[in-house]
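Every protein chain of the complex appears in place save one, which is left out.
Chain lettering (A and B) follows the sequence in which the chains are written, and residue indices restart at 1 in each chain.
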Amino acid sequence: MTDKLILPKKKGLNRRTVLKTMGMAGSAMAAPGFVRYAQAASSSPIKIGFQVHRTGIGAAYGHWYERVTTAAAALINEQGGIGGRPIEIVAEDDGTDPGRGAQVVEKFATQYQVDVAFGTLFSHVVMGSAPRAGELKLPYYVVSEGYHVASGKLNRYTFQPGITDVKSQVISLAPWISKNLGKKVTMIYPDFAFGYDHRDYFSAAIKGQGGEVVQLIPIPPTESSFTRYFPQIPAGTEVIYHVMVGPAVLTFVKELGEYFGSQHPALFGFIDSLEAVDFKSPGLEFLDGSYLWEAYPRFAGASPKPHDTFYRQKVGVDAYGASTSDPADISTFSHMFGCWETLYVIKAAMEAAGYQGAADKGKLIEATEAMTKLAEGNEHPQGEKLFNGKIHQSFGHQNITRIKSGVADVVYRTSIEEGLYEPEADYTKMAL
Amino acid sequence: MKGDGARIALLHGAVLALLFLAQFVAGDYVQLSLTRIMVLAIYAMGYNLLYGYTGLLSLGHAMFFATGLYVAAIGTTRIGLGVPEVFLLAIAIGALVSLAIGGLALRASGVAFMIVTLMFSQAAFLTILYFGEYTRGDEGIVIADSIRRFGFLGMTVDLASATLRYNLALALLAIAMGVCLAIVRSPLGHVLIAIRENESRATMLGYDVTRYKLFAVVVSGTLSATAGAAYALMFAYAGSTLASIQYSIHPLLWTLLGGAATVLGPLAGTAVMYAVVDIASGFTTANLLAVGVVLILLVLFFRKGLLGTVRQRWLPWLP
Partner (left out) sequence: MSFFPHLLLAVLEGAVAAATLALTALGLSLVFGVMRVVNVAHGEFYMLGAMVAWWLSQLVPAHPLLGFLLALIGAPLAVGAVAFATERLVLRRIGYDPEATIVATIGLMFLIQQLALSVFGADAKPVNAPFTYRIVFPWFGYSGYKLFVVAASAVLLLCVWWVMSRTRFGLIMRVTQFDRETATAFGIPVGRVYSAVFVAGAAIVAIAAVLLVPIQQAHYLMGLDPLLMSFIVVIIGGLGSLKGSVIAALAIGLLGGIVSVFFSPTFAAIIATLLVAFILVIRPQGFFGAPAR
């Protein structure tokens, strides 16, 4: 089953509101044919195309993106849908492939005729799909954390309101790293675009803090064994900054442990390496005592906020970030909240725009761009965010956690200001 | 043989005419899909020329496709060339690259040829990643709409227009089909087939086999590069995934499915495979399963592919 029709509970649809809307529409459009149309428009579901990585390299993430999306959609419908209309998630696999991704966007726009598309994670799929969305004038809300949206490379119809981009993430972390771990940093990162964003923005940010990157070690994405790269780590290194993606990351950490033993520089890693991986997995003992960036800490901590508990309960995740139905199934906790929050952004923007149907897409774009502040709460459990309408990008708090006996506890939470940078683009000047 | 000419022209003309008429009756989605299928079918036709007719199985055609893709993307976004210039440039560079690769790879044959092409293609893929500063590696390049709108012979061409794109793709497909038909039906094509059937006999008959093979590689690679350039310009994106091994396997599958050594086979194969993936991912999460099953059923029951079977059973004159 691909197409999930999530209908609201009966009480969700307020009959009086519907009648009132109908009455207004009826008086506006006197012709009888229009009345029937208006009725259909006001009660028919709002369709949200969900581009999901069910197969291909992104499947581990896609599985959880889908779970969160389903939970959020059900909740929104329980709460009365969007503007009184239920939402329907139309999910389709893109194989984590930019070619297929572009086709899926075309299919959303023309065959399923969805109102908006959303949910793409991997940057190359976003890049391959966004031009199609822009051309077909389909509002496209990605949950990718890439810098592509904020860089100005994409278009008026592409947004990233639910998750902070990588440039902001690394900028916000540099002060804490240089103050607490050391100033001489060796970076180990994947030798492609995602890694370059880390390399470029972190190098600049750490320099601004009086530190320096002493060695860059890019690793080709085809690599499955890493020990041979470790001799390149200079002796004076104080901090090893590692960000790896893909299924080989466990090997990476394990081999780092075998190589260094107990004497090693401080370690600062990105949770991207370990999403969906249990910190207690064999070989990860080496990470004990090391630091991680997490957008949304997997471990709820001693005194979780009520909306954190609410979110976990709705998604079906326990206090340790594992599925409540299968404790071995670890979530992609620091990314998947983006789907939840993005759906609420879509809801807020649609309601602000008075969205009725395809004709209001321009209004929806403008309403999204007009957003500035997203308040922490059940709708934004990861925390408060600032939204910059010019670059279509959200900025939130980041967390630094420390792993201790397989659990990572927060040691520092950045302010939003620490992650702000000078915008390089202005999408609002582009034609609708 | 003589009488075949008319019905061959009629059949292929009819297919093109049907594709032309399709845009007036088909829905938006079918039109968008057909555009993509036609561009990819050019790639498959190029592949078929080498594999189907000449009998050389390459596992590295993604490098030719990527040549067109990246010449178009980098030429327009980095160097500032116009779309028509960059398209011609991509074709020219595609020809040069396939000439160079062909010259080297043809020293090997059989499985060794497969591996050599695979290795060159892998090296090309890694090169794209290595020059990440310019190519943005896996993330790739988006070609802005402003570049895709340009003046040409006094007209304003906007590649964002779905109708225009459809007809451009159709025109390119018609040209590719014409090239393939012309080659296949010429004495040259007969030599290629003779090489496939029995290379040593072709050599004995006095043909310079290597030169004929090189010719096939160059035409095949150039068509692939043309398709790549068209893909980048029409769909506004180039990325390293499209240069990976999967994209070398695709044209092989499309060709085999549609029928190797038939001019229309690659088009049919591309369309059917596209439909299988598209329909399967509409109702099951296990769309790879559908592709796998289709391929196995294909070899069990339609070994010669769709049009190969048609030719065998009903239309022996099919080129």
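Assume a residue touches a chain if its C-beta (ideal position, glycine included) is under 8 Å from a C-beta of that chain, and two chains touch if they have at least 3 such contacts.
As the structure is a computational prediction, the values presented were derived from the model and not from experiment.
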item: Among B:A44, B:V83, B:V97 or B:L118, residue touching the chain not depicted; value: B:L118
item: Of B:T127, B:N167, B:T210 or B:T309, the one touching the omitted chain in the full complex; value: B:T127
item: Options A:I163, A:A276, A:L292 or A:A353, residue touching the unrepresented chain; value: A:A276
item: Residues belonging to chain A that touch the chain removed from view; value: 55-57, 59-60, 62-63, 191, 218-220, 222-225, 227-231, 235, 247-251, 254-255, 258-261, 276-277, 281-283, 329-330
item: Residue numbers in chain B that touch the chain omitted from display; value: 57, 104-105, 107-113, 115-116, 118-120, 122-123, 126-127, 129-130, 200, 245, 249, 253, 256, 285-289, 291-296, 298-300, 303
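Here, only the chains that are shown with their structure count from here on.
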item: Distance from the mean Cα position of chain B to that of chain A, given in whole angstrom; value: 36
item: Touch list for chain B against partner chain A, complex; value: 27-29, 32-33, 36, 126, 129-130, 132-133, 136-143, 145, 160, 235-237, 239-242, 246-247, 277-278, 281-285, 287-288
item: Parts of chain A lying in touch with chain B, wherever the complex brings them together; value: 1-3, 54-55, 92-93, 95, 97-100, 102-103, 106-107, 109-111, 123-124, 127-128, 130-132, 134-135, 146, 148, 153-155, 191-194, 196, 220-222
